Structure formats: C-alpha cells, structure tokens
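Please find one structure pasted underneath; my questions will follow.
One protein chain is absent from this view; the other protein chains keep their places.
Then we have chain A:
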Amino acid sequence: MSSLQSGSVSPKPYVDPTPLPDNVPKVQELGLTSAPLKSAAFFIGAYCKEFNEDFMLCKAENREPSHCLKEGRRVTRCATDLINKMRENCLSQFQEHWNCLERNNQEYYMCRKPERTLNACMFEKLGLTKTIPGAPAGQKPIHEVESPIFKAVQK
C-alpha cells in the first residue's frame, strides 16, 4: 500500500464494452460534439424545458445513475428531436455559428454576428428565442446589446 503514492502509478484507461441490460428501453444517444451543442444550448433550454427540469429535480433527489434513467431518456429524445428540426430548417446558420465558436475558444461574445442570424432563423422557423435565465431584469440581455464592451475585433 505504501508503495502506491498518489501520482506514482498513472491511471490505466478502462473501457467497459457491456451494453445496458435489455429491460432498459433503448434510446439513440445524441452524437453532437461540444461546439454544436453549445450553439444549440439555449434553444434546447427553450424547447425541452420541462424534461430538463424533471431530470434535474430527479437527480437532486438521488444521484444514483439508475434512479433517473427514464427522465434521462426523455431529455435525450427531446434534444435529438430539436437538433433534427434545427438541421432541417436552419442548417447553414447553425453550422456557421458553431464553426465560429470552435475558432474562438467556444466563447459566445466572439460570435454575435452568426448568432444573430441563427436566432432570427430559429425564431422565424421554429418560434424559439434565446433567453438567458438569471439575466438582470431591467437591462437588455447581453446578446442583444448593440455595442458591447467585450467583442470581436471586427464588427
């Protein structure tokens, strides 16, 4: 035991190939990576609000993975549904926005121009708006401010 000081042996990667048992309904996972997810984040929040809140409340009760499988499946299905709709309607704006995010350290403030076109397209086609929960009530939300302090170099 004393020979295994923390850091003396590097952790070995372990992959468990066992799939979920058959009594758990199968849901296809969402194959989106981080930048498209970040781009779609606020729309997932607007579209899947009830399912997401259900899942969070369930997790707050009990952090065991097996406790919240049903709510988790609902979240996955709702997010997949929204992504499919987004791709159907606003694919080019979506791709432009997440490519811009990926070039800029995934910061929202650097990519306001593609974000505005994406927000306009999403509102027109799917009726979803981006709202920042917890934003100060009286002021304009930061993504709608015309001349922010933190911004990209070129307008």
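As a working rule, a contact is a pair of C-beta atoms (placed from the backbone, for glycine too) under 8 Å apart; a residue touches a chain by one contact, two chains touch by 3 or more; residues count from 1.
Heads up, the rule we're going with is that contacts and distances are computed from a predicted model.
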item: Protein that the absent chain corresponds to, by UniProt name, given "2-methoxy-6-polyprenyl-1,4-benzoquinol methylase, mitochondrial", "NUBP1 factor", "NADH dehydrogenase [ubiquinone] 1 alpha subcomplex subunit 1" or "Tumor suppressing subtransferable candidate 1"; value: "NADH dehydrogenase [ubiquinone] 1 alpha subcomplex subunit 1"
item: Contact with the hidden chain (one of A:Arg87, A:Lys125 or A:Lys140); value: A:Arg87
item: Which of A:Thr33, A:Asn62 or A:Thr129 contacts the chain that the document leaves out; value: A:Thr33
item: Hidden partner chain, residues of chain A it touches; value: 1, 4, 9, 11-20, 28-37, 80, 83-84, 87, 94-95, 98, 102-106
